[in-house]
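With one protein chain held back, the other chains of the complex are shown just where they sit.
Labels for the chains are A, B, C, D and E, by order of writing; each one numbers its residues from 1.
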């Protein structure tokens, strides 16, 4: 069986995010799978608003078409899954979204899902998406870190804030599983799990796990 | 009070569709409002798939930014409302979508809404959108004309098929109001209403009516 | 085109409420529309309970039948829309409810709708109504002013309390648009919008805008 | 323990309906309960439309107030439960609706509920009500007899049509329990159950059973 | 008419719970019904987790089969209704669950239902069940007493905590009716009703009332 190739695309142009995505994938690199993590260099410099999410689709679509011949499954590596359904129209191979996969994975782990967003502005967008997926009843709450961008660079501060938000989702909203609502935070997953005493789903790993599961079936 | 300016944008590059949109607007041209109907010339040549809907967003966003200074309200003139929420992030004036407005208008007229789609491929996209809007329970059915593109040019044939579908929505699915799930068919609205014996919502007119209502309030 | 006539009916017998409704309509009086604001003089003296809402229907129905020949659209000017669907059975012209129209209008503006009720007793009634409309998922919270009737007369106190409730809906419940859940408070809309930093929908104006949009289409 | 008194009110003025309601109650008359079946003589002559349902509320409310002192529980004996929540505001004793009680009872018997309506015009009204109750997901279908009024008088013809509709609800819509969506058809219940091979809930009996259960608890 | 026999089964092996169930039934013992309250002696020693709820089914099924010939209706006397639908497959007579009946009864009393759970661990299980029933929209909140088992034995302490939780459900979550989410607490119902100023549904009594209503119909 030839090695199946999984292409992860970071839809924004920030290479540090792509690097963080690559670190999230590392625990799967012993498998008979070839991973590539690409930056959509013509994408927006970060995806905070719906407008930025939408603006990321066209350049990502070009990248998909360019890589389609050498890819067995694509992963859209942004929690909002920009363009997911349309990208499925464009290429013949499976396209997975890290947002969708993280919710589906959390649904197989516990009943009430809490989501940690980076910014409050993302929450209505996520809410529309959870509704479109038909799973809004499973989300017991979504709260934002609401940190200054300058403070986000301080990983320790970010982790502290994430822990506070995770505990609020657990104690006030009743969450029994948490989702990190963002790509590129895989480094903090295990610590967050320990700090909150709840399973924590990291979206890129959730998508890679689902892609791996689908591709590793021998024909 | 200065004349309020409403800019309708056809997100695909087909000028006949833009002309049909302009005809839909005509019944409102006696009002103290200035209408412009623009073609997004860099948009896709038609919007059938989700990929085409997504591809229409970036060129439309450029057009919005270019026209924002001389516009008091925008209307996205495609039933799938591509980019609606993101376009609201981009400009300060109201942005209305003809899909959203047609559903909201139908909701003020009757209980069970039937939708007539051009192509079956659009239905899952519309379904995701109705769910994201939180109104899926009001849609009692959506059926497609499923005509060959060559036959669609034959207005009489299209009307006959639309009538058949409308009556099925009424008799089998229980619709008590119908929505034409497409821009550019306003010419057929009155005849369809007569043929089916149900109120019929034409999306462009629904959006213009809601935009007019909001803009005509004197400060 | 003859001037279209819109008849707004205050279903309770309090003429000050009818006068406040008339003030809400004033910003539309430059349009080619003729507005009349009527008091249902046989209606209850205020609508707090479901029993009062129901009691208002029969006298309002008599008024509708009496005015039907000289009316092109009716507006039920009470947030609970008493008798809305039944009144649509009675007359051939459109009947709009200010509750329904305010929700539909808010749905075209933002994702999460917060509702400000006068009295807590109204909330279960509104909840049943939002559910019957199929839009309950869009309402992120409804809170009551819960002021003494004597204090409500003090407009400034009412405004302060309304602002507090609006900010709670924004900060705790995540509202990104507010609805004033009552007729007759249009005077406070602009100030509330400024104080809360969110768009505020005033129900009577929402209904008049939707009615105007529908009636101003030239045949 | 004094005998508890249950007052059933037929909200329309047709005494044959009241008589049929009384026959539905008969199987409970061996209990330590006193039943009275009253006709709301000022009500409409039949309840087909929402307008008629609404028109029945005011006279029924007067009757409730008049009988409140000598009643321990009221039953609104019309499947649309006109005024149910408002009547609960008016009197201190329990008020049960035969529509609500029939759905709740069916929910304790099987998973998918089919409803047999007399007239198609009632279906949107019932649908709004099921949604307001929050139980619409349990209703797998509602179909109307759609017989001419003159034919309804022919009990045998009505029964045949009811059986056909019941079997369609079972075979096409998957119903595993049926509700007779009307007062006054209790005589046919057992036969319909046999003919369709499904449990059939008769609304008046469902309401009387629930009222009896509540009232027969010794303090 | 022969005396109808209702068999209540406590699915756990704790006889004090069975005794409390018997006290809940006492107010109905003047009726022409024969009640038996049985302990499922092979059941688990208490039902806190889903695993314990599931483990209770097999021994309860054996008991049902053994008692089926001398029973006219069964009641599963545990709020989680373990095995309810399967037990209906096993025997020909009605099987009622105290959880299901308490929700259905509360739905006939008010709009927003608050549930008081003994332990927080039960809440996701209840949530899944309310969703399976299709009534989750009616539950405005569920909160747990979260007391140490040793403290639960102190009835006064339990009552104080129950009152606090009930008032929070009323004031913060908007409940207008409360359900005691557990068998065996009937003794406290009246006091809780007084303390919270809301109707309180005791599940065993709700089930017995519904069973009585169904069985007391003379054929």
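What we mean here is this: a contact is a pair of C-beta atoms (placed from the backbone, for glycine too) under 8 Å apart; a residue touches a chain by one contact, two chains touch by 3 or more.
Note that the structure is predicted; figures quoted are calculated from it, not measured.
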**OP:** With touch as defined up top, name the shown chains that contact the chain not shown.
**Re:** A, B, D, E
Subject >> Touching residue (missing chain; options E:34, E:61, E:119 or E:152) >> reply: E:61
Subject >> Touch criterion as defined above, residue of B:34, B:123, B:158 or B:195 at the omitted chain >> reply: B:123
Subject >> Absent-chain contact - pick from A:14, A:135 or A:157 >> reply: A:135
Original post:
Can you name the residues of chain D that touch the chain not displayed here?
Top reply: 110-112, 137, 174, 176
Subject >> Residue ranges of chain A at the interface with the undisplayed chain >> reply: 1, 27-28, 30-32, 85, 94, 96, 100-101, 104-105, 107-109, 111, 133-135, 137-138, 205, 208-214, 216-219
Original post:
Residues on chain E that touch the omitted chain in the whole complex?
Top reply: 49-55, 57-58, 61, 83, 85-90, 124-125, 128-129, 131-134
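Following the convention adopted for this analysis, only the chains that are shown with their structure count from here on.
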Original post:
By label order, what chains touch chain D and chain E together?
Top reply: C
Subject >> Distance between the centres, which are taken as Cα means, of chain E and chain B, whole angstrom >> reply: 52
Subject >> Centre-to-centre distance between chain D and chain B (centres being mean Cα positions), rounded to whole Å >> reply: 42
Subject >> Length of the line joining the C-alpha centres of chain A and chain B, rounded to whole Å >> reply: 33
Original post:
Can you list the chain E residues in contact with two or more other chains?
Top reply: 111, 137
**OP:** Take each protein chain as a node, join two nodes whenever their chains touch, and name the resulting shape: line, ring, star, complete or other.
**Re:** other
Original post:
Which two-chain combinations touch?
Top reply: A-B, A-C, A-E, B-C, B-D, C-D, C-E, D-E
